[in-house]
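With one protein chain withheld, the remaining protein chains of the complex are depicted in position.
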Amino acid sequence: MAELEELYREIILDHYRSPRNKGELASPPALRAEGFNPLCGDEVVVTVDVNGGVITDIKIGGQGCSISQSSASMMSASVKGKSVEDAQATIAIFKSLMSVHEAQLEVSDASPEEQPIDLKALGELAALQGVVKFPVRIKCATLSWNTLIQALGDLPS
Amino acid sequence: MAELEELYREIILDHYRSPRNKGELASPPALRAEGFNPLCGDEVVVTVDVNGGVITDIKIGGQGCSISQSSASMMSASVKGKSVEDAQATIAIFKSLMSVHEAQLEVSDASPEEQPIDLKALGELAALQGVVKFPVRIKCATLSWNTLIQALGDLPS
Amino acid sequence: MSKTFDVAKIKKDFPLLERTVHDRPIIYLDSGASSLQPHVVIDAMSHYYATTHANVHRGVYSTAEEATILFERSRQVVGAFLGAVHPAEEIVFTKNTTESINLLANSWGATNLGPGDAVVLSIMEHHANIVPWQMLSARLGFEIRWITVDSEGFLILDDLDALLEGAKLLSITAMSNVLGTINPIRELAARAHAAGALIHVDGAQSVPHLGTNVVADDLDFLSFSGHKVLGPTGIGVLWGRRELLAAMPPFLGGGGMILDVKTDGFLAADPPQRFEAGTPPIAEAIGLSEAIRYIDTIGIDEIRSHELHLTTTALDALAGRFGDSLTVHGPGPGAHRGGVISFTLEGVHAHDMAQILDSVGVCVRPGHHCAKPLMRFLGVPATARASFGLYNDEHDIEVLLEGIDQAAKLFT
Partner (left out) sequence: MSKTFDVAKIKKDFPLLERTVHDRPIIYLDSGASSLQPHVVIDAMSHYYATTHANVHRGVYSTAEEATILFERSRQVVGAFLGAVHPAEEIVFTKNTTESINLLANSWGATNLGPGDAVVLSIMEHHANIVPWQMLSARLGFEIRWITVDSEGFLILDDLDALLEGAKLLSITAMSNVLGTINPIRELAARAHAAGALIHVDGAQSVPHLGTNVVADDLDFLSFSGHKVLGPTGIGVLWGRRELLAAMPPFLGGGGMILDVKTDGFLAADPPQRFEAGTPPIAEAIGLSEAIRYIDTIGIDEIRSHELHLTTTALDALAGRFGDSLTVHGPGPGAHRGGVISFTLEGVHAHDMAQILDSVGVCVRPGHHCAKPLMRFLGVPATARASFGLYNDEHDIEVLLEGIDQAAKLFT
């Protein structure tokens, strides 16, 4: 089935089999947050070291399905070394990619408006685009992202 | 509608318009019970004087629809002056006339068994037979009878 | 956006109206107890069972996903109908209005009420908005205060501020299911809030027949039932303001309302799931949203005008034909009343009235209408109640009058 191949792209399976940045940083000093998907039991623990406005290290713990695990792994690879500001821009783009379609579960008949999304800015994260055809899996893909937002929320602003 | 005429026979309307034995006896010495139909709000108060095993007087209070009122009135006329034993026989016959059909509300597909009922023994009470075509009204017809049973239940046995 | 209201066409949408009773066409005048369902509602549920049924929320396969989407979209449709701002979080599906109010009492009430507190009700409440508070009050020891009604059937609001003093909640119907009185909800909400109390509105009678806007009226909670709003049995709604629901503990416990369960305790999910333990009424939610879509295509304001016209026509005709021998319990004709007409005819008990009306095909309900405190207050043991829906017309009123005539003749 074509949609299924879209969902389980090679790069996603690769991140699932060999997750990047696995583990937990000592917290403190690392910022730490736990995420949880009550529907399927997926859990994620995100720890981030932020120094001088830059994400100098990030580690991902927990367990879950290939989508939640690979999304977390790709996220860690994508934000590590970035400034918090740049990371937040990436988060925003990724979330909008997902949320347009998440809305399928919520709005009434109106079909969700397609907004132009800068896929190039997402790099390999764009591989997660296939998820949007599977509304129930979107929560898997966004779990670690929401958890990162939570962790960064603890930053003094 | 033929069934409706069966229900509202002249004798029933007559008892409704001119209820026999209306009122309340002083209690004690009279036995007293209150009945209540929560579905429609009908109420009945039955007071009976029993002397030497004979129902020497009976009075009916309360309010309700033509069926509950006329049934109460006919009941009072039918048991007054009877021995408690004879009254109880009448009660039993009347209740069985009603209960066969009341069962419609309860049993599954099986149609209720027709038992031979001694209608003659009921005298003018037989006029209430039309009620059985209207299962919801059966509770109206039996209200005063159940209340009489309750009152007689207080007799030392 | 005025729409033409074509009652003959509407009647055709309701299959039950094709049937006969005692060889006469059925005249359904009991929408106050439960409405009829249009084809589209019945078909939406059949179609759901035949093509899509699966348990919601926990499946990833196609039908489970489709069922979940349909179910969650129903919240949106219901929310839009009520003018709710955050339907996805504010619309709780229950089994009926009664459960909605019990939920409110046992969740919000049990955490906010105690000795020295008060809840204000009106004497015209349905038992659904009385008994839950009595049960809770017996447990927690707060006071219940009563707004009474005047001889026309309007709430007496002169001493409302005194009644509200120190009260934490005003729980009141938007429309009496006995008298037809429409209560001034916006004013009541403002006065409750001014006194520091919240307001819960029993919308069982108003939501199906009048326009509802929980924001414009500044409400805190609102309840209604599917089966009175052209929808199925087995479903009700509690709407609550997001912040209020978020602060309330769960009522029923079980699957679907948790984040986590361990042997030593559980963690509750966010609203609305927190309040929806167990498999929800899935087909019923789909049926309810179809009912609301149907109402939307006709227009709730158009429905209201039509029913108001019928009510006025009926009240005038009853007075004209039966004069003083017939008493209508409730306000006279006008915009302050809904399409519920409770009446008694001299010498004819309500039960007999309903029986005789049935013989000409007319469905009306006799009794206390689950409002015994009001009946006692009025000193009437029982009334016959005719209540209108969008599918009624003037001919229905004529047959009603014909039936009342027969009752009058039989009993005099």
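Here the chain labels run A, B and C in written order, and each chain numbers its own residues starting at 1.
Definition applied: a contact is a pair of C-beta atoms (placed from the backbone, for glycine too) under 8 Å apart; a residue touches a chain by one contact, two chains touch by 3 or more.
Since we're looking at a predicted model, the values are computed, not measured.
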**Complete:** The chain left out of view makes contact with A, B, C
**Request:** Based on the whole complex, identify which of A:I11, A:L39 or A:A89 touches the chain you can't see.
**Result:** A:L39
**Fill in**
Among listed residues C:S34, C:N112, C:T312 or C:S325, the absent chain is touched only by C:S34
**Asked** Which listed residue, C:L308, C:V364 or C:A408, touches the chain dropped from view?
**Response** C:V364
**Item:** Residue among C:M248, C:A283, C:L310 or C:V328 that touches the chain left out of view
**Value:** C:A283
**Asked** Of C:A54, C:A80 or C:L401, which one is in contact with the hidden chain?
**Response** C:A54
**Fill in**
On chain C, the omitted chain is touched by residues 15-16, 19, 21-22, 26, 30, 33-34, 36-37, 41-43, 45-46, 49-55, 58-64, 95-99, 101-102, 123, 126-128, 130-132, 134-135, 138, 144, 146, 225, 227, 232-236, 250, 252-258, 260-263, 265-266, 277-284, 351, 354-355, 357-358, 362-367, 369-370, 372-373, 376
**Prompt:** Which chain A residues would touch the chain omitted from the figure, given the whole complex?
**Reply:** 1, 3-4, 7-8, 13, 39-43, 63-67, 69, 134, 137, 140
**Complete:** Note that chain B touches the chain not displayed via residues 36, 38-40, 104-109, 134-137
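FYI, only the chains that are shown with their structure count from here on.
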**Prompt:** Which of line, ring, star, complete or other matches the graph of chains that touch?
**Reply:** line
**Maximum centroid distance from chain C, chain identifier (CA atoms)** = A
**Centre-of-Cα separation between chain B and chain A, whole angstrom** = 76
